[in-house]
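The chains shown are only part of the set, and none of them has been moved.
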């Protein structure tokens, strides 16, 4: 996955479930094609296969479990996600926090399968820790701003610059994304100017009157 | 879902992932059609939509989360499962144990959506407790026998008869299934004779040289 | 533990930590002695031994883990709680929800050690399920009312009467307590009149200007 990038996390909103997940992913593909900006989508587990079949942009899992093939009822197996069409996965989202050893396990697992790993973190310290685990991306999101409409790039710019600097020290191969409260082209531009290589977002686009227009605005200043 | 029934839990075996999940589900459909025995399948989350599209027998989710539509990254939303084609779900499998309040929540949730609920339990006491929550099915599986090849109907028949009797007392509308170590027609016959209305199984069929033949044997004495 | 009973859950409030836990437990003992009403206290793990040494009223653990003696770092072993002076334990409090199989396991464990078991539940259905597991007490607390100051006996009396009736059907040996929003003598009287055999409470007493006076009021109409 190339940067700068927009990753749209579909979460479990009604507006991004089933047939509407397909429509939303289609809109993402169109905006990516029209503007040339990299956009990836992370639909729900049960929507992943149909979405991956329908679009050409990268499709990510929202979560993968630290498990080998075998007896793990209800688990999300990396190999199953890969075969379903996932190019990578979110890891440790604030709504699906994982144990440290499990984050490391899933990063190793995805690396072996050539899947992209995007580890979510909540502050500069955990971003530094995540970078030490050598994922492809770290996406820092102060939890209190998620879904708030207040962009992290404005409310806590030092979280982005601090994360970029900490990652630079520990592992410069890791790309820093940021999230929480991001929804406009101005927010994304500010994030890039602070050193982020992209954004991870959800409600700002998914719940917009026209997700397509909201996406067009979001990437307008990249 | 009518009884007597066989529910095949695909778990996360390599042998039941992706394309092989489709083949396995196809074999289940054929055996159901040929023999007239009710068979349902529970594939992995990311295989559920394609499997449900490919077969006409009931398809179950392996797990559903106690969540409303919204911000629940990585969660399994009942409405998403339904739209993907799930006719019901396993709940509280021994490999995905749930909190009591969450089991009750998911049973209520599936009831409202007309989805079948199959609560897994580990002994007579927890079976009685689960029956008080009014699911459609309780599937009792002594954890020490799961994947052992030693059928519960032989090793601990009193778990089945005790469960049937406890459920009868608390809520006779609930059907009792049993699992753990079940793989042959004789095992299934014994389970039905002990009062169970079907079986929940996995490795005995999935890892068999020919799952189709193993299934044919399994249902041969129903 | 005899009924009617008041169980005071110390939770992890500053006002009920360390030296202040000892003072609070002392006040409970005095009120029990003066009024003849049964009062039990549930201090934090690390305060349990000193509290149990200081008072004669029953002292409960706030939680016990479903573990045997062995390698379980950070776990709460029933035998350790017993030796520290615990007469019983809360199980599955809304702030420490447990898996169904683990609740059953801990109830069995405490029964063997002659410790009292108080399973917390959130509604009539889960109360019925808990009663099927044969604990000594079920304490039903609608989570939305916990710490609200709005007494369950007033806001949702049908939760209490429904719980009493469900338990009567399933296992009449189980005593029903109620909690959530209870703080005055009137609240407790209403709870008893609805069929409860006692109350489980915390902030209404612990955060009162004078916990001793609040307790005296609470038990004044028993």
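The first chain written gets the first letter, and so on, giving A, B and C; residue counts start at 1 in each chain.
FYI, a residue touches a chain if its C-beta (ideal position, glycine included) is under 8 Å from a C-beta of that chain, and two chains touch if they have at least 3 such contacts.
It should be emphasised that the depicted structure is a prediction, and the values quoted were computed from it without experimental measurement.
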item	value
Per this structure file, total copies of the shared sequence (3 shown)	4
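Here is the rule we use: only the chains that are shown with their structure count from here on.
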item	value
Assembly fragments, chain A aside and the remaining chains unmoved	one piece
Copy pair chain A, chain B: interface residue numbering same or different (half cut)	same
Of all other chains, the one whose Cα centre sits farthest from chain C	A
Chain A and chain C: spacing of chain centres that average the CA atoms, whole Å	43
Gap in Å, rounded to a whole number, between the CA centres of chain C and chain B	36
Centroid distance [mean C-alpha coordinates] between chain B and chain A, Å	34
Residues within chain A bordering two or more other chains	none
Residues on chain B engaged by chain C in the complex (per definition of touch)	92, 94, 97-104, 108, 121-123, 125-126, 128-134, 166, 170
Chain B partner contacts - residues on chain A that touch it in the complex	9, 11-14, 17-19, 42, 44-50, 61-63, 67, 69-77, 79-81, 83-84, 86, 90, 93-96, 146-147, 202-203
